[in-house]
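Excluded from the complex is one protein chain; the other protein chains are retained at their positions.
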Amino acid sequence: MSDKIKRVKFGSMQPDIENLLELTPEDFAKASEEQKEGFITDRKSTSYWQDAWRRLRQNKVSMVALGIIVLFILFAFLGPRLVPYGYDQFIAGSENLYPWHYSLEDQALLDGVSGNDAERLETALATAEEEKGSELSSKEIAIIKARIKSGKLDIGEFKKENGIHLQLFGYSEAELERIENGEHVFPHVFGTDKYGRDIMVRIMIGTRVSMLVGICAAFLVLLIGATYGSISGFAGGKVDTVMMRVAELIYSVPEILVVLLISTALKPALVAFQNSGGGVLQRLVGLMGPNLISLFVAFGLLYWVTMARIIRGQILQLKEQEFVTAAKALGANSGRIIKKHLLPNCIGQIVVTTCLQIPEAIFLESFLSFLGVGVSAPMTSLGSMSADALKGVETYGYRLVIPALILSIMILAFNLFGDGLRDALDPRLKK
Amino acid sequence: MSNTEDKKLLEIKDLKVSFFTPAGEVKAVGGISYELGYGEVMGIVGESGSGKSVEAYSIMGLLQSPGKVIGGSITFEGEDVLAYNKNQLIDFRGNKVSMIFQNPMTCLNPVYTIGNQLTEALRAHNKEISAADANKKSMEMLEFVGINNVEKRMKQFPHEFSGGMRQRVMIAMGLICSPKLLIADEPTTALDVTIQAQILELMKDLQKKTRMGIIFITHNLGVVAEICDKVSVMYAGKIVEQGLVNDIFYKPAHPYTIGLLRSMPRVDADEYERLIPIEGTPVDMLNTPSGCPFAPRCEKCMQVCLKRMPPYVELGNGHRSACWLRVQEEMNKKEEQANG
Partner (left out) sequence: MAKYTLKRFGMALITLFVIASLTFLLMNSIPGSPWLSEKSPSQATINALNEKYGMDKPVIVQLGKYLENIVQGDMGVSLKMQKNRPVIDIITEMFPVSASIGFFAILWATLVGVTLGCLAAYNRGTWIDSLLRIISTIGISMPTFVVASLLLTTFAGANEALRIFPTIFNSSLGAKAYVLPCFALGLYPMCYTARQARSSMLDALGQDYIKTARAKGLRNTTIIFKHALRNALIPVITYLGPEIAFVFCGGFVTETVFSIPGLGRYFIQSILNRDYPLIMGTTIFLAAFIILMNFLVDVLYKVVDPRINFSEGGE
């Protein structure tokens, strides 16, 4: 085989031609089936869920958000066990503590330079004499007098000069003394309110309430919405039209107004019920408070429409697919088809929508609590804490900022995670 | 100065297009070449994923990231299309070369009237034309493609047109600036068979009247037989066989082409003829193998097919095939000549 094969003009196969001369008869022998199959290197097949999980893991933002959510769960549910203060415990002597404090020595120094002119003059003279070690001359006294008179001592300067700085966490003087005596006192990390209640514990409880409300409300919406939507979508035709019209009607109702309305209307009835006995149900009602119950009622009545629409849309799409026709041909009844074939394919959407419903519920609960129509005392929520803090915001700004920020971060984390879930479960939607 | 007949309308040389996805480089087009003269109709045949649409998009400069042309040249009337800047491309598209797409149901903007979209196509390339003239020309174009009641139709929205009519509108939009080349990317695939036939007739008719070149992309060999002068058969991003339409149909020289022809149901077939499909599945373009991509599905696969890519073998008249069988035949022929 020494002859050349005619070179071709369009040379997309150029590299091979040079080697043509090395062809042997064996090369032209037929290839076996095994060889042909080995030729193809299949990509490892992954299931839908593995794929989604991989995508989710790669999404750093969502993973961080998930981490934050876990932290919050620990904070809200384990936290109160670690902190020795009760959320409703009035701690005498520890009222109105800021989340920071001065050490005892620094405090003493500061006390020395605070107060009115006469006091300060006295203190300044005493300190100067101490430093000098002997009696002050009248000139020195005059200088000090003038300095005091000429204006307030610059506290900032004073602090810097004496190395006075704020220490983390709030302690009352009494507590600081106990620490000096060797006792271990748990700090008031976020300070205390005007009754001496530790704010951090209250925030933990508040977070717990907000989260529970959010999750329960979301599940309620899921249950009602998914059922309604799948029935409507699967039934199709007139039933579907009617059901969707009803849903549309419900959707156009301004929800917040209805929540407020329901809570107002239900309050007397619930209070009466609560007082009617000491059973479990009554206690539960008492614990939650009429507003919270109304919130759930309103959620159950109004908020499921979006979920229902999404599920219905999915079902309508899936219904047309052939595996459903196949199932029908094999004799499956409607309930079974919905349960075994349609809903599992909707799980992605269900999970995402539910996850995104949680921050919405938390949002609503905090909104209502802030207005005073949410959780009732003594139970606390982040919203009601913020509302209470509003009055004294100029002096005690931290009491507003801390719950507000924690609430926002929690909602943010759920939103980010929900977004990430959505991206992972339906890559086509990835933006 | 050479006259128009010598200059080629379109010349594609060793075009390579890849998509740089997060999963890796997908070599959608692995070096294809063909030429088109004025008034010629070239059919590009292949399965989904063969790269036929991708190369058409490259001609129009419509390739979007992560796709990139990584090699080869596209020359239109002597000009290098790949070197066009933005303004040149805008002048080029819709004006010198037009493209119509597969799915007429979604290719028209639902919120604007047909008239609006048609005149827009015209005025984008003819800035001086008046609104009235543009309107007139648009209506003429609609009649040209076989639409009745043009006055009424101009004011209607796309959802008021059927699929076939929308495709006619697309064709009208494509032709309104009298381009020299029309690229039709599976224009009949989404339509009913009867409408398909109508659109094909229309296109044949228009082509005869306007003498424009057409690149007709399809997976349907029947359609190719109707309208094309030349055919390029693509598989896995490469052209495996190329030639005049009669050669391809009556003297197919590549197992893939043969397979395609065999798998077509024929009206004039014998009573109980079996449809013979091509076994196997298309290639995974992320891991293109080193030999002939069709090898695992080829019943005549040889050892060398699994190892190396076959070169083109010229079979006369512009008919060429990339297959080791043909190489083998050539080598045998040369041997006989040498010995005999």
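Letters A and B name the chains as they come in the text, with residue numbers starting at 1 for each one.
Heads up, the rule we're going with is that contacts are C-beta pairs under 8 Å (C-beta built on N, C-alpha and C of every residue); 3 or more make two chains touch, one makes a residue touch a chain.
Since this is a predicted model, take the numbers as computed values, not measurements.
Colleague: If you put the missing chain back into the full complex, which of the shown chains would it touch?
Modeller: A, B
Colleague: For the chain not shown, which residue from A:29, A:108, A:168 or A:257 touches it across the whole complex?
Modeller: A:257
Colleague: Return the single residue from A:67, A:236, A:344 or A:397 that touches the missing chain.
Modeller: A:397
Colleague: For the chain that's not shown, point to the residue among B:12, B:26, B:74 or B:108 touching it.
Modeller: Touching the chain that is not displayed is residue B:108.
Colleague: Of A:295, A:411 or A:425, which residue touches the hidden chain?
Modeller: In the full complex, the listed residue that touches the missing chain is A:411.
Colleague: Could you please point out the chain B residues that touch the chain left off the display?
Modeller: So the residues of chain B touching the unseen chain are 60, 62, 89-95, 98-99, 101, 103, 106-112, 120-121, 124-125, 157, 159-160, 170, 173.
Colleague: Tell me, which residues in chain A touch the chain that this view leaves out?
Modeller: 248-249, 252-258, 260-262, 264-265, 268-269, 272, 359, 363, 366-367, 370-373, 383, 386-387, 389-390, 393-394, 397, 400-401, 404-405, 407-409, 411-412, 415-416, 419, 431
Methods note: only the chains that are shown with their structure count from here on.
Colleague: Approximately how many whole Å separate the CA-defined centres of chain A and chain B?
Modeller: Roughly 53 Å, centre to centre.
Colleague: Over in the complex, which chain B residues touch chain A? Could you list them?
Modeller: 13-14, 30-33, 238-239, 283-284, 286-287, 289, 291, 295-296, 300-314, 320, 322, 324, 327-328, 330-331, 334-335, 338
Colleague: Residue numbers of chain A touching chain B in their complex, please.
Modeller: So the residues of chain A touching chain B come out as 1, 3, 5-6, 8, 10-13, 16-17, 19-20, 23, 26-31, 35-37, 39-43.
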